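Reviewing the structure listed below.
With one protein chain withheld, the remaining protein chains of the complex are depicted in position.
Labels for the chains are A, B and C, by order of writing; each one numbers its residues from 1.
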Amino acid sequence: MSTITRMLQTHPVGGDTSEALRACIQACAECAATCTSCADACLAEDMVAELRRCIRTNLDCADVCAVTGAVLSRLTEPSAEVQRAVLQACAAACRACAQECEKHADMHEHCRVCADACRRCEQACEELLATL
Amino acid sequence: MSTITRMLQTHPVGGDTSEALRACIQACAECAATCTSCADACLAEDMVAELRRCIRTNLDCADVCAVTGAVLSRLTEPSAEVQRAVLQACAAACRACAQECEKHADMHEHCRVCADACRRCEQACEELLATL
Amino acid sequence: MSTITRMLQTHPVGGDTSEALRACIQACAECAATCTSCADACLAEDMVAELRRCIRTNLDCADVCAVTGAVLSRLTEPSAEVQRAVLQACAAACRACAQECEKHADMHEHCRVCADACRRCEQACEELLATL
Partner (left out) sequence: MSTITRMLQTHPVGGDTSEALRACIQACAECAATCTSCADACLAEDMVAELRRCIRTNLDCADVCAVTGAVLSRLTEPSAEVQRAVLQACAAACRACAQECEKHADMHEHCRVCADACRRCEQACEELLATL
């Protein structure tokens, strides 16, 4: 999604946007879309009754990642305290979802793809947190 | 919004839902709607250029409150770690938005109403956090 | 949620807000919260495999109602064309969700409460559409 990079570059106060911020916004968008899809894929599985926790965790992670991406992409008058708290929530949601999806990764390829997206987003949040 | 109370009561695992949880879900819904409206009211003010930080903080707070309400209203297989991190993010977003709206509360009644909703939601998050 | 009424009243351009608009914003907020909760309640039921369509329809309806409430509560420079299209999408999502929840209303009280909220929101959308 190079469009986001171009948007940040053309933003009036976006001149000094860090690579860690851009990477995190992109990881959040990807993880939100992946978790929305994984919740739905789990819902369609024959063994849906055993995937309740996975579906629930996917829904939480999709919601939290979408909001984190939105908060981070707002460059006007940011609050470092809010950014940090949101990033910590996002890392927690990604970790919980990755842990759950990893349990089903051998059986369901969508859970493997989703676990990878969650781990990438968790790491992107941690790396951005380290710079704030 | 007594509908939410009825939904939690009729949920298969909702029997022991705490009053703190119900109050927080309701406060999040109210704060999300209020902040969405306050961002738009600020945008319509003549002095919009001086309300940039208020609009931005309102948008963040609306997003974070909406997601917090959704995460909390999911009773199936919850993760206390995710709940805590999301509640801390919500309290931080509400505090930042309340502080900003309070600066304009004398001049803009919508900022006063919004600051009150943010403080109520911040407190509801803190009270629920104290029980987790 | 009388807070929303107060917000609309104190909005710079909110003076002539119609009762149909206020009622629709409130119905959207209530329906979004109810559908989020019903999706989760269905997920916790023993017969979750038979509630796939209900869960999916609940998730769609929750998403569409939340966005419709946000679009409607923005009074600054509205587009009647966008409002109408969003209201039609919301009425369609509410109708689909009500039809599905009504099938399970005898067995699951949360589906009965949710079907009622969806029908109220569908009607509120239709009534507002009739004024635009």
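Things to note:
The rule we apply is simple: a residue touches a chain if its C-beta (ideal position, glycine included) is under 8 Å from a C-beta of that chain, and two chains touch if they have at least 3 such contacts.
This one's a predicted model, so the numbers in the text were calculated from it and none came from an experiment.
Considering the full assembly, C:56 is the residue among C:56, C:104 or C:119 that touches the omitted chain. Among A:24, A:66 or A:124, only A:66 touches the chain left out of the display. Along chain B, the points of touch with the absent chain fall at residues 39-40, 43-44, 46, 48-49, 52, 55-56, 59. Mapped onto chain C, contacts with the missing chain fall at residues 52-53, 56-57, 59-60, 63-64, 66-67, 70-71, 74, 76-79, 81-82, 84-86, 88-89, 91-93, 96.
Mapped onto chain A, the interface with the missing chain covers residues 1, 3-4, 6-8, 10-14, 25, 29-30, 33-34, 36-38, 40-41, 43-45, 62, 66, 69-70, 73-76, 108-110, 113-114, 117.
Rule of thumb we're sticking to: only the chains that are shown with their structure count from here on.
The two sequence copies chain A and chain C touch through a face in which the numbers common to both exceed half of the numbers used overall. Superposition angle, chain A onto chain B, using Cα atoms only: 180 degrees, a multiple of 5 between 0 and 180. Chain A and chain B, compared by their mean Cα positions, are separated by 21 Å. In chain A, the residues touching two or more other chains are 52, 56, 59.
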